[in-house]
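Excluded from the complex is one protein chain; the other protein chains are retained at their positions.
This part shows chain A:
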Amino acid sequence: MLEIITPLFLSLIVGGTLVGIIFGAIPGMTATMAVAVCLPLTYSLGLENGLALLLGLYVGGISGGLVPAILLGIPGTPSSITTTFDGYPMAQRGEGEKALRIGIVSSFVGGIISLIVLWLFAPTLADFAIKFSYVEKFLIIFFAMTVMAALSSDMLMGVFSGVLGVFVSLIGTYDISNGGNGELRLIPPGTEYWLESGFSLLPVLIGLFGLAAILEQAEIGVPKGHSAKDLQVGPKSTFSFAIIARNTFNLIRSSLIGTFVGILPGVGGSAASIIAYTNAKTFSKTPENFGKGEPAGIVASESGNNGLTGGALVPLLSLGIPGDSTTALLIGAFTLQGIQVGPLFIGNNPVTWDAMIVAMLIANVAMFVMMYFAIRYFALVVTIPKHILFPVILMMCVIGAYTINYGIMFDVWTLLIFGVFGWLAGKIGIEIAPFIIGFILGPSAEVYFVKSLESFGDLTIFFTKSWIAVVLWLLIVGSVAGSVLMARKQRRMSE
């Protein structure tokens, strides 16, 4: 075992984590892109060293997304979407550094908890994961969707916005690779050429959160030389581990939720942080503070999305099935080296398995050290004059949109269209947070709903399939009831 841990092995993990953080921190660049770019290098590095690099990139890429989510209100990756809900309001009121530290500590704990689960229970959990058929997966997505109600300032408009997001996400081909029929739908005549593949998630995301915010600022006007001096990043925003201690239960629960969602192939990485956030809000004593700069929201979101990192490796290494888009690339690294992944992988490749666990552990520690102690420099981004910062963000958004699908110009148009939509939406009451959650979860919800009916016949199956379905219904009802009660309480208080 010790012979694997060479200086090269360690440097690849640390270097990979750093590059991953940079990819994650640039809006439009993701952990998946970082791994894709570096995948060909692994052939010459050998399996263990190659995996060290890729796992560093994976952990760094997932973690780096919190930086722009908190400081700029633009999720660096789709899985950090819920971090913007409380991180950005905290940054706006001068607690950017504190929010970043909460996010980093939560990311670290989420990563470590998921790693422990991966190490101890991978094969057992894979056996449990296969109990989740289309029906249970749909109910998990449906449960994640209930956060739409919880995130809305006006419940009716919020739910409408969420459903609109689902509708927009379904534009394009009902993809045969997802089990669809390959037919085009919801496309206005004459636009088939552009809309055949629908709208890509990343350009929509950075359009709604990045470009729309810039357009709003442009409308208000940014005085030349304005440097956001009111946004203190230092003493005013002191971080204390007591904040984390107060959220211990939330932290563990969210980490386990992230890990569990990662274990289920096809549910999607974004769902992990959304479900963790929904739970944190449902069980919070002060749910009304969520979305306004509540540290518990950042804890839930970041521990949830980093919890995914270990979880997504469970089906990969125990079933040969990737848990998310990034781990799908890791299969390529194994195949390039002639290694099969499947139910016998761990038993047949103990050295590689140990190397992966060690690499994940070191990557999490490296991520924590690099981000926690460099935080002051990250946080300084809010002090850059906006007339300089915004054009740079805009340029990064355009480059990110163009490169996300390896150079498709329509993705840049998507960014612009949704930037304008995001800017106009606020004026007509459409709420962006539920909209984007509907957009993210819509395609999976559709596939699993349709496949459930195709496979099992009628709607009663959603209630009768298994005890897991019953538990999920209880969570759904609890989440919706919590949102309704909270809305009533807020209405009474305002009266």
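Everything below uses one rule, namely that contacts are C-beta pairs under 8 Å (C-beta built on N, C-alpha and C of every residue); 3 or more make two chains touch, one makes a residue touch a chain; residues count from 1.
Convention: contacts and distances are computed from a predicted model.
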{"item": "Per UniProt record, name of the chain withheld from view [\"Metalloprotease PmbA\", \"Putative luciferase-like monooxygenase, FMN-dependent, CE1758 family\", \"FXSXX-COOH protein\" or \"ABC transporter substrate-binding protein\"]", "value": "\"ABC transporter substrate-binding protein\""}
{"item": "Residue of A:Leu51, A:Ala69, A:Leu330 or A:Ala469 in touch with the missing chain, whole complex considered", "value": "A:Leu330"}
{"item": "Full-complex contact with the absent chain, from A:Val14, A:Ala52, A:Ile214 or A:Ile321", "value": "A:Ile321"}
{"item": "Residue, one of A:Pro7, A:Pro188, A:Gly221 or A:Gly338, that touches the chain absent here", "value": "A:Gly338"}
{"item": "Interface with the unshown chain - residue positions in chain A", "value": "36, 39-40, 127, 130, 133-134, 173, 175-184, 193, 196-197, 265-266, 315, 319-322, 328-333, 335-338, 340-345, 348, 405-408, 447, 451, 454-455"}
